[in-house]
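Let me give you the structure first, and then I'll get to my questions.
Of the protein chains in this complex, one is absent; all others appear in place.
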Amino acid sequence: MIKLKGISKWYKTGFSNTYVLRRINIDVEEGEFITIMGPSGAGKSTLLHIIGMLDTASEGEYYFLDSEVHKLNEKKRSAIYKENLGFVFQSYHLIDELTVYENLETPLLYKKVKSGKRKSMVCDILDRFQIVGKKDLFPGQLSGGQQQLVGVARAIISTPRLLLADEPTGNLHSEQGKEIMDIFKKLNGEGTTIIQVTHSEVNASYSRRIIKLFDGWIKD
Amino acid sequence: MIKTVDLVKIHTTEEVETTALNEVNLEVKEGEFVSVMGPSGCGKTTLLNILGMIDNPSDGEYYLLGEEVSKYSERKRANLRKNNIGFVFQSFNLIDELTVYENIELPLLYLKVPSRERKKRVGEALEHMQIMPRKNHFPQQLSGGQQQRVAVARAVVARPKMILADEPTGNLDSKNGEEVMSILGDLNAAGTTIIMVTHSPSYAEFGNRIVHLFDGQIVTENIQEKFHV
Partner (left out) sequence: MLKNYFKIALRNIYRHKGYSFINIAGLAIGMVCSILIMLWVIDEWNYDRFHANEAYLYRIVTEAHYTDETSHFAYTPAMLASALKEEMPEIKDACRLAMLRQRLMKHGQNSYYENGLGAADPSFFDMFTFPFIRGSPESAFPELHSIVITEALAIKYFGDKNPIGRHMQLDDLNLKVTGVIENIPQNSHIQFDALLPFELLISLGAPTHWGGHSYRTYVLLEPGASHHQINQTLPAWTEAHTPEPVIYYLQSLTDIHLHYDGAITYIYIFSVIAAFILIIACINFMNLSTARSATRAPEVGLRKVIGAGRTDLIRQFFGESMLLTIIAFIMAIILSELMLPAFNTLTGKQFSLSISNNIITLSGLVLIVLLTGIISGSYPAFFLSSFRPVRILRGTWKSGSAGLWFRRILVVVQFSLSIILIVGTIVVHNQIKYANNKSLGFNKEHLISIPIRGDLQQKYLSFKSELLQNRAIAGVTAGSGMPGGPIDGEWGQLDWEGKDPNLVTYMYHYSIDHNYIKTFGMKIIQGRDFSADISSDTLNFILNEAAVLATGLESPVGKRFTLLYRTGTIIGVAKDFHTFSMHHDIGPVILRMMPPENWRYIFVRLKPGFSNINSAVQFIENTWNRFLPEFPFEYSFLDENFSESYSNELRMGKILNYGTMMGVLIACLGIFGLVSYAAEQRTKEIGIRKVLGASVLHIVAMLTREIIMLGLIANLVAWPLAWYAMNRWLEDFAYRINLGWAPFVIAALLSVAVALMTVSYQSVKSALSDPVKTLRYE
């Protein structure tokens, strides 16, 4: 599904370059559940962003489902992205002015899903995550854990083929964290490919493959 | 060095009134390394804010270096704080528009330390924290661990008597976390009093004393027999 060949990423700092990723080669098959780990500053989030097409590599090739992503312009990339990817962030990233219902609905609106279908999809997911009672609340009225749940729900509402998660439980208690990871496991069982970045060994144990990054290199 | 007597803090928001601290009595002697633990929302940060004179208690007394400061004016508190206390926050709280060097230099500017002396001290701090190569970078260009090291450098550059640290390792991985704790330990060994709020039991044991806070009150205290070396 995903092929990264020789991916590197650097920033210009003063006169020299700071390398964040160095010649990364990764193959991911559809249906895998992968964890990327490594000390802070190792480039985990950057790698995830590149896979998620939110960022471009400075060098290298990125194939997603046979498309040469590194050669596509922004419009085409965001089209692929919209179709296939869901992203879960470390800090919730919900739209504060919208209710839970409206937040969940937003990706569907951008995909031009029809009103009736939208309704049923949102209700489905509210049900599944057991947050039906909260659908008219604003993010400010929810606890941290609940916001994160909504963030996850929003990421998966259009059943993406690939789910990317950046420290999804970083700000949660262990119990809420477990809830999220269980959902991930279930999704993966249903066929969703999942790549997550995390510090937590516990979270990593849910996945079936661990990629270790160190200083921008893949550590074997 | 520090003594609080029946410290009370009540937070009032639009909807509700919460008692964050409920008659807290705490004594910390010079040179101690105290860890404050407790579940989230129980008042640890509030306690630290009051100890750092960033906030005022609703009731009770706070003695810092023998002075009762709970009713001091903003200016007096700022002065006392400037000269005696260094802060380390969980979310680093560096100023994004300033370089690493400038961030570390900032407390010295407000203390009106002359230019030569400033240069010397900032240089020392950079060396000590091993971030000299990054001195002209901006915070966004550093990793979490590096940012926290800058924050610690900033906290110590004015050679304060006391450091207040609020979850200093919360946003760091274990390797970086260990590093920061070790730095704090070294500072303590050199004589700086440290009061640290933390979630992590293992880090708490770096200190010589653990104070447990629950629902705004001190419930237990453990005295460690050994100091971390």
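Should a chain be cited, it is by its letter among A and B, assigned in written order, with residues numbered from 1 in that chain.
Please note the rule applied: contacts are C-beta pairs under 8 Å (C-beta built on N, C-alpha and C of every residue); 3 or more make two chains touch, one makes a residue touch a chain.
Computed from a predicted model, the values in this text were never measured in an experiment.
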{"item": "Which residue of A:89, A:184 or A:206 touches the chain not shown here", "value": "A:89"}
{"item": "Contact set of chain A toward the excluded chain (per top definition)", "value": "45, 49, 54-55, 75, 78, 81-82, 87, 89, 93-98, 102, 105-107, 109-111, 154, 171"}
{"item": "In chain B, positions touching the absent partner", "value": "45, 49, 52, 54-55, 74-75, 78-79, 81-82, 87, 89-91, 93-97, 106-107, 110-111, 140-141, 154, 166-167, 170-171"}
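The rule we apply is simple: only the chains that are shown with their structure count from here on.
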{"item": "In the complex with chain A, residue positions of chain B that touch it", "value": "40, 136-137, 141-146, 172-176"}
{"item": "Chain B contact footprint on chain A (complex, rising order)", "value": "11, 13-14, 18, 39-42, 173, 199"}
